[in-house]
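A single protein chain has been omitted from the complex, and every remaining protein chain is retained in its original position.
Going by the order they are written in, the chains are A, B and C; count residues from 1 in each one.
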Amino acid sequence: MSEKTSSVHYINYLQLDKILDAQHLVSDKKEGVAHEEMLFIIIHQTYELWFKQILHEIGSAMDLFQKDKIDEENIGIIVRRMDRVNKIMTTLVGQLDILETMTSLDFLDFRHHLSPASGFQSHQFRKLEVMLGLKIEKRHQFGGCPYHNQFEGDKKEEILNLEESNSFFTLVEKWLERIPFLNMEEFDFTKKYEKAVNEMLEKEIAIISTSSLLTEENRMLRIRMIEENRKYFERVFDENIHKKAIEEGEIALSYKATMSALLINLYRDEPILHLPYQLLRSVVELDHKIACWRFRHVQMVEKMLGQKIGTGGSSGQEYLKQTVDKHKLFTDLANIATLMISRSYLPELPQNIKNTLGFNYKK
Amino acid sequence: MSEKTSSVHYINYLQLDKILDAQHLVSDKKEGVAHEEMLFIIIHQTYELWFKQILHEIGSAMDLFQKDKIDEENIGIIVRRMDRVNKIMTTLVGQLDILETMTSLDFLDFRHHLSPASGFQSHQFRKLEVMLGLKIEKRHQFGGCPYHNQFEGDKKEEILNLEESNSFFTLVEKWLERIPFLNMEEFDFTKKYEKAVNEMLEKEIAIISTSSLLTEENRMLRIRMIEENRKYFERVFDENIHKKAIEEGEIALSYKATMSALLINLYRDEPILHLPYQLLRSVVELDHKIACWRFRHVQMVEKMLGQKIGTGGSSGQEYLKQTVDKHKLFTDLANIATLMISRSYLPELPQNIKNTLGFNYKK
Amino acid sequence: MSEKTSSVHYINYLQLDKILDAQHLVSDKKEGVAHEEMLFIIIHQTYELWFKQILHEIGSAMDLFQKDKIDEENIGIIVRRMDRVNKIMTTLVGQLDILETMTSLDFLDFRHHLSPASGFQSHQFRKLEVMLGLKIEKRHQFGGCPYHNQFEGDKKEEILNLEESNSFFTLVEKWLERIPFLNMEEFDFTKKYEKAVNEMLEKEIAIISTSSLLTEENRMLRIRMIEENRKYFERVFDENIHKKAIEEGEIALSYKATMSALLINLYRDEPILHLPYQLLRSVVELDHKIACWRFRHVQMVEKMLGQKIGTGGSSGQEYLKQTVDKHKLFTDLANIATLMISRSYLPELPQNIKNTLGFNYKK
Partner (left out) sequence: MSEKTSSVHYINYLQLDKILDAQHLVSDKKEGVAHEEMLFIIIHQTYELWFKQILHEIGSAMDLFQKDKIDEENIGIIVRRMDRVNKIMTTLVGQLDILETMTSLDFLDFRHHLSPASGFQSHQFRKLEVMLGLKIEKRHQFGGCPYHNQFEGDKKEEILNLEESNSFFTLVEKWLERIPFLNMEEFDFTKKYEKAVNEMLEKEIAIISTSSLLTEENRMLRIRMIEENRKYFERVFDENIHKKAIEEGEIALSYKATMSALLINLYRDEPILHLPYQLLRSVVELDHKIACWRFRHVQMVEKMLGQKIGTGGSSGQEYLKQTVDKHKLFTDLANIATLMISRSYLPELPQNIKNTLGFNYKK
C-alpha cells in the first residue's frame, strides 16, 4: 500500500465522490446562479448527516434498553451515547449562526425554485420525533393534513411502523418501572417520602405563621403558595390522583416510573444510582436542546421570511413556534424538580440499604 | 515603580478587595455551609457586571443617536458597540450551562434562606428593559403588583424617569425617520416598490394558474396563500392601514421608519447603506438574543424548581415563559422580511441616485 | 404539485439518497460492527461538506478581487462572505467536542482497518491552504515526502496549478497596494506618521527619565523596552529595511500593502475605510480560527492516540502541532497592532481629505 493507495483510501472510505457531488443548484439551470444557494444545500445536508448519527445513537440506546436484562454496563454506554447526542444538538443549534448569514434578500434569489414547505420535510427528523415518542395526536397540525402524507411508499410505511413500536419514552419508562428500589426490605420509600414532605410543609407554615416580619397580607400570600404546591405532592402520595392526571393529559409518565425517577434524583449520590441519575439528566437535556433548536429555528425563519404565509395558510414561523412547547416529551422528568425536598428533610437510608446500593468490593 | 508597586496596581485598579470580598454565604451563618451557594452568588454577580457593561454601551449608543446631527462615523461606532453587546449576550446565554451544573437538590440546600422571588429583582435588568423601550403596559404582570414596587427610593425614581425618557426604540425610530432617501429627486421609493410588488404577485398568480402540475385543490391553496401575504404589503402601500395597525397594537414602528428600514434592507449594497443595514441587523439580533436568554432561563428554572409556585401565585417558570415573546421590542424590524422582494423585481436605482449613495472619492 | 410531489422534491433537491447512503463501515465487513465508526465517517463528511462551502466562499471572494475595478459594493460582499467563513470555522472548532466523545478505546475498535495517515489526506483542505497562500516551501514536512504525493492524477494537478495561481494572500496584498490614500494631495501619510511616532517615543522617554517613582534599574529597563519597540517602527519608516526583512523571511507583506493596512487601521472611522477595516479584521480572524482549529485538533489527537507514532516516523500529534504556527499566513496583518499609535498622537486629517473619504450625499 503506497501513500498513493492510502490516499485513495481516504477519499473512497468517506465516499467523497458522492458526498461532494450532491450539490446541484436549481438556480444554476435557470436565470443565473444564486451564490447563496450552495449554503442552503450544504447546511441542510450537514443537518441530515447529523440526524442520521442521532438516529444511530438513539436506535442503539433503544436496543440496549430492550435487552432482557439491562446490566449496569449498558446504562453507562447509554449515558455516553446520550451525551454524544446532546453534543451534536449543541452543534445543530450553534450552526444556525451560519445559516443566519444568509439574509432575506439572498434567500429570495432562489426560494421561488423550491417547494413552499421544503423546510418541514425532513424524513429523518420526523422519524426521530416518532422514535422519541411523539404521538400523532399530540403533534401540532399543519395545514390540516396528517403529516404522514408528506411521505409515501416505504418512507411512509417506516413512520407508521415506528408509531406502533416501543418509543424511547416508553423504554425509559419501563426501565424506571423495573428499577427495584422503591420497596426494599423495611424501607418503604413512598411512605418515608410522604412523611418528610408533610414535615417540611408544616414547618414552613409554622415559620410563616409566627414570623413578626410579615404583614398579614404577606402571610396569607405565602401560605396560599404552600397550599398550591401541595397539590403536586399529593399527586405522588396517591396513585389514583396521578392516574387521573394522566387520563386528563396533564402528565404522561406512569406512577411507578415517576416514583423511581424521584428516588433516583433524591439519592443520586448512592453509587448504584449515579449512572441512572446521569441518564435522567441527559434525557431532559435532549428534550431541552431539541426545544432550543426549534426556538432558534423560529428566530431564523423570522429574520428570513418574517410573517410570510406558507401553503398551510399560516406562516412557517407560527407553525414552528407551536412545536417548541407542544412537541416536548420529557417534561415529567424535568418536573421531578417540583417534588424535590432538601437534604435536611431527606429520609436517611438504613445502613443495610446503603450497603445494598454500594459496590461489592471491600477495601 | 518596582514590579511590586505595579502588582499592587493591578489589584487596586480592578478593586479586587471589594470584588472578591463580596461573597457572603447565608448558609454559612446558619445550619452549615452549602457548597453550591458560592456558585449562585458569583454567577449572579457576573450577570450584574455584564448588565452594567450593556447599560454602558446602550447608554452611549443612545447619546450618539441624540446628537443633533448623526454623522456616518457615529453609526459605525454604534454598530461596533451593538456588536459587542451581542457578544456579551452570547456569553450570558452560554454561561447558563454553568448554572445548570447546580441541580435541584443542591439549590434546595440554601434556597429557603433566600426571598422567594429573588431572581426577578435585578434593578439593572429592569433598567435595560425600560431603556430599550419596554413600556409598563406591555409588561407581563407578575402577581398583580406593578413591578416598580420591587424597588424604592432612588432606584424606583430612576426607573420611573427612564419610562418618561426617549427609549432606544424611539431613537432608532427617529433615526430611521430622519434618513433622507425615501424621496430622492425623481425616485419615489414607495411608488416604485408598490409597482414592483404588484408585478411580482401577478406573475406568481399567473404561473400557478397555468401550471399543469398542480391539482385544482393545490392551485386554490397557493392562490389563497398569495392573497394572505398581500395584506402585509397593503399595509405599507397605504399609510392609513399602517396607522390603524399601530392603533390596534399589531405593530409599533412608525410608517416612515418602516419604509426607511425596508429601503435599507432592499438596497443595503449601496455604500451609504452598508452601516445602516448592519445597525438594523444588530438591533434585531439583540432582541433575539435577549429572547433566547429568557428562553434558556425558563429551561434552567424548570430543571431547578419544576412547577414550584412562587409568591406571585404562579410558578417562576410560567412568568418567565410569558416574557419570552411578550417583551420583544423590535419584531417590526425583523418582520421587514415579510415585505422583501427578490432582486429580480427590485426597482433599479437611476445612476445619479447611485452616485449620491456612493463615496466622494473618485478613482 | 401535491404535498407528496413536493416531499419527493426536498429529498431529491438535497440528493439525500446519495448523502445518506455514503456511510459504509469497514468494521461491518470484518470482525463485527464498531458502533463508533459511524461517527468517525459522518463527522469527516460534515467537515468535507463545510470545506466545500468555504472553498465556494473564498473562491468567490478571489473572483471579486480579480475584477479590474473593485468597487465598494464588492468589498461589502467580500466582508459578508468572510464573516460567513468565520462562522463556519467556529462550527468546525466547536464540533470537535462531538468527536471527542469517541475515546481511545472506541477508536481502536476500527482504527486498524484505516490507513495510518488517513487524517492528513483531505484534498479540499490542502486546496484551501494553497488557495489562501501557503507555499510548499513554508509547509511543515511530514515524513520526508512532498505532500503532493498524497494525491495523484487530476487531484495532484489541481493542487500544483493552484500553487502557480494568485493566492488569496496575493490578492489581498494587491488590493491593499491599489488603495489610493497613502499620498493624497498635501497629506503624505508616511511622513506624518513617522513624525507622530517620534513625538510619542520622545515623550515616553521624557516621562520615564524624569519620574521620581522609578528606581534607576527600572528606568533603564523601560528605556530599553522603548528602544526595542523602535525597530518595528523603523521598518516602516524605511522601505529598504522592510524589504530586507522580507528577504530574510521575517515578514511577507509588501511595503505598500503594509502601509495601506496601517492607514486603514488608524483611520478606520472615516466612512470609506469602514469596510476595508472590517475586511482586514475578518482575514486575521480567519487565520486565527484556522490556527485554533489546528490547535484543538492536536488536543483531540492527543486524547485519542497519545504519542503513537505514524508512518511518517513522528506522531500525528507532533506533525499537527508544528502546523499551528507555521501554516499561519496573515501574521503581518495581525502585527499591524505593533505599529499602532494612540488617537492622541494620530495626525489629524485636513478637512478636504476628510471630505474625500466621506459620502457624496449632502445632508
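Here, a contact is a pair of C-beta atoms (placed from the backbone, for glycine too) under 8 Å apart; a residue touches a chain by one contact, two chains touch by 3 or more.
Just so we're clear, the structure is a prediction, and the values are computed from it rather than from any experiment.
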item: Candidates C:155, C:243 or C:303 - the one touching the absent chain; value: C:303
item: Option touching the unshown chain, where A:63, A:250, A:269 or A:348 are the choices; value: A:269
item: Residue among C:178, C:224, C:244 or C:326 that touches the chain left out of view; value: C:224
item: Interface with the undisplayed chain - residues on subunit A; value: 1-2, 5, 69, 72-73, 76-77, 180, 211, 213-215, 218, 269-272, 274-275, 355-361, 363
item: Contacts of subunit C with the absent chain, listed as residue ranges; value: 31, 103-105, 108-109, 111-112, 116, 218, 221-222, 224-225, 228-229, 232, 265-266, 268, 284, 288, 291-292, 295-296, 299, 302-311, 313, 331, 334-344
item: Contact set of subunit B toward the excluded chain (per top definition); value: 1, 3-11, 13-16, 18-24, 26, 35, 38-39, 41-46, 48-50, 52-53, 56, 60, 80, 83-84, 87-88, 90-91, 94-95, 97-98, 101, 114-118, 121-124, 145, 149-152
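FYI, only the chains that are shown with their structure count from here on.
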item: Centre-to-centre distance between subunit C and subunit B (centres being mean Cα positions), rounded to whole Å; value: 32
item: Where subunit A and subunit C are represented by their mean Cα positions, the distance between them in whole Å; value: 38
item: Overlap residues in subunit A, where contacts from two or more other chains coincide; value: 116
